[in-house]
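Removed from the display is one protein chain of the complex; every other protein chain stays in position.
Coming up: chain A.
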Amino acid sequence: MFFASKPGAPVTRTRRLSMAVAAGALLGTTVLSGCSVANSSASNSSGAAGAAAGDTLRVVLQQEPPTLEACESNLTSTGVVVRSTITEPLIERNPTTGDLEPKLATEWTSKDDTKWTLKLREGVKFHDGSDFTAEDAAATIDRAVNSKLGCNVEGYVFGDDDLKLNVVDAGTLEVTAPKADPILPLRLSFLEVVPAETSSTEKVREPIGTGPYKLDKWEAGQSINASAFADYWGEAPAFPKANYQWRSEGSVRAAMITSGEADIATGLSPEDNIGDLGVTFPNNETVALRMHGDTAPFTDIRVRQAVNYAIDKEAIVASLYGGRDKAAAQLVPGGVVGHSESLPVWPYDPEKAKSLVAEAKAAGVDTSAQISLVVRTAQFPKIEELGQVLQEQLTQAGLNVKLKMLETSQHLTYQVRPFPTDDEGAIMLMTQHGNQAGDAAFTVDQYMTTKGAQSAFGTPELDKLIATADAATGADRQSAFEKVFSYQNDNVVQFAHIAHQTGMLGLAKTVNYAPNSSTSDELRLAEVTPAK
């Protein structure tokens, strides 16, 4: 043919080749990749659309846990899977009453708040079949608190202090604190028990526990499967199997509930289109502004008071959060030891705010100095809008506020000491503080003392009040912390409190579950039952 005889390769042959190459370049990638990757190779089908829920409880989380290491379980993403589901603590805090209840320890006593004696439950087995004894309890505490493992729980709950451990017999353990510690049992409730054989030099990705569910298979990137532990010491859970998946997009998590692909979805907001399958619950988180008192205009308490008057908390809760949140007067919500019901929410009074700023200006404070309102993107729903509303209201009061949106890692550098010296003026940080422990000590020690890791400043008087409260017990403890909170509002004003938040869970009609204030941190699968 004419064309084929022209210079160059014969058309027909070349054409075939070209097609082959074009397709080959693409398909080759598939072949190279080994062919059996992201699709049906998975061993279970419980996550697929339309799969019968039946005996599998399907949970969709916001993110894959980075690890299931038991000593990291006060990280929300780890704890929500591990705590009281795969592993169990010695002592458990009832999230509703705040009382400590027996778990792997049946009783605990102390004469002097320093040396605590724990009686341990008999007949408990680990998932590997071994018996739970005082050795395991001692090794768990030693590993998490005294070792160099760098467990999250160490810094958060125990600080620098090491604990002395003495195994009296298989069912008795003595724990000695370096100084009197009335809330030591509460601290111990943060430790999830693992066998004594667990490495104390390396963290373990998949723990062996005593919980109602044991880990079957973690398919990295895809799902975690667990099944009911046949030798569990307590009551068997209602669902024989459990499956965790994760989707970062809230609307997708909600869609998985409405389309029947999942039974429980965590971390939703009303914008995610969950309709009446969304269940709200108080989640222990409080939003507040922390003002750094070392730079003008925050050097003057009148300016800090003005910030409090300028913010219309009720309007923010009503318009941005549909009235579900609650205007806050302090850093901890109801249910936490030390929360004061009688402390009034700071009133909204824009005129008073303006006049306080003017007074400070007359006294020589540079009230036109720039303030950076530092906010973390996507920390909670509508945070960007909240930042803009606050900027507007503070500007109305006569302050010069610039909104600074930062991602998590950058935001954290502002959250903890040493704080960056901001070249953009005074710093006002938006914080979202959650008190999982249920005791104000975990809040005020770090947020309000003069040297607290997350405290911008304090006063010696406040430090004294906090030290007194930390050592107090019973009713004294409650009133001592109430005093701390009201003193901060009257005399220090490091914070402008905004709201106690609510969480939202997506629950399919197939299951029953009543979320509580610790649901976001520990989703106890054994408490979930089928709807019928």
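In this section, a contact is a pair of C-beta atoms (placed from the backbone, for glycine too) under 8 Å apart; a residue touches a chain by one contact, two chains touch by 3 or more; residues count from 1.
We adopt the following convention: contacts and distances are computed from a predicted model.
Visitor: UniProt protein name for the omitted subunit, picking from "Alkylation response protein AidB-like acyl-CoA dehydrogenase", "Peptide/nickel transport system permease protein", "Aspartyl/glutamyl-tRNA(Asn/Gln) amidotransferase subunit B" or "Cation:proton antiporter subunit C"?
Guide: "Peptide/nickel transport system permease protein"
Visitor: Of the listed residues A:N166, A:S248, A:Q396 or A:N512, which contacts the missing chain in the full complex?
Guide: A:S248
Visitor: Pick out which of A:K125, A:K164 or A:K203 touches the chain that's been left out of the picture.
Guide: That would be A:K203, which touches the missing chain.
Visitor: Of the listed residues A:G221, A:P344, A:G364 or A:G474, which contacts the missing chain in the full complex?
Guide: Checking the options A:G221, A:P344, A:G364 or A:G474, the one contacting the hidden chain is A:G221.
Visitor: Using the document's definition of touch, tell me which of A:T258, A:Q370, A:Q391 or A:T468 contacts the absent chain.
Guide: A:T258
Visitor: Which of these touches the unseen chain: A:E88, A:D136, A:E154 or A:D263?
Guide: A:E154
Visitor: What residues on chain A make contact with the chain left out of this view?
Guide: Residues of chain A in touch with the missing chain: 2-3, 6-9, 11, 14-15, 17-19, 21-30, 32-34, 37-40, 42, 45, 47-50, 66-67, 74, 148, 150, 152-156, 159-160, 202-203, 205, 220-222, 245-249, 251-252, 255-256, 258-259, 261, 407-410, 412-413, 415-416, 445-446, 452-454.
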